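Complex shown without one protein chain; remaining protein chains in place.
Let's turn to chain A:
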């Protein structure tokens, strides 16, 4: 239906839009590598977590022949393994060491920057709104009106004991 309307309108923009919008299966199949593989969560998974030192499976599943021979050597006395071999064995089973897991990142800086940026944008929008969108303030906000209002409140003796009028010195005609 979209293609029909594009044909009728005959504009390049509409045609490009319809191509973008239609999800032809041919297009999806040709871009198969873009779709990420779903992890099979029913099988044992590997993860680096401080509280789970030994995950359900080894990190590297596919072992090269060199790795396999190292695994055979592992069955013998471990004193015969060199430090590099021990490290290789560790990296076969695990992806990150504990210090690598516990590394802190600078992500918080990006987050704070993003938050401040959004707040800034919002501030700009509000400034523009007060200048162009909000109606003028009611006349009760004028300084003159406010002064008359205060005078009226004092004449009425509003909260004369502990509140508003109590702070006004009626003899001297000024605030206490």
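What we mean here is this: a residue touches a chain if its C-beta (ideal position, glycine included) is under 8 Å from a C-beta of that chain, and two chains touch if they have at least 3 such contacts; residues count from 1.
Throughout what follows, contacts and distances are computed from a predicted model.
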| item | value |
| --- | --- |
| Name per UniProt, for the chain absent here [options: "Exosome complex component RRP40", "Exoribonuclease phosphorolytic domain-containing protein", "Cytochrome c oxidase subunit 5A, mitochondrial" or "Trafficking protein particle complex subunit"] | "Cytochrome c oxidase subunit 5A, mitochondrial" |
| Hidden-chain contact residue, picked from the options A:79, A:136 or A:163 | A:79 |
| Residue touching the undisplayed chain, where the options are A:38, A:54, A:133 or A:161 | A:54 |
| Which residue of A:100, A:142 or A:169 touches the chain not shown here | A:100 |
| Touch list for chain A against the chain that is not drawn | 50-56, 74-75, 77-81, 83, 86-87, 89-90, 92-94, 97-100, 102-103 |
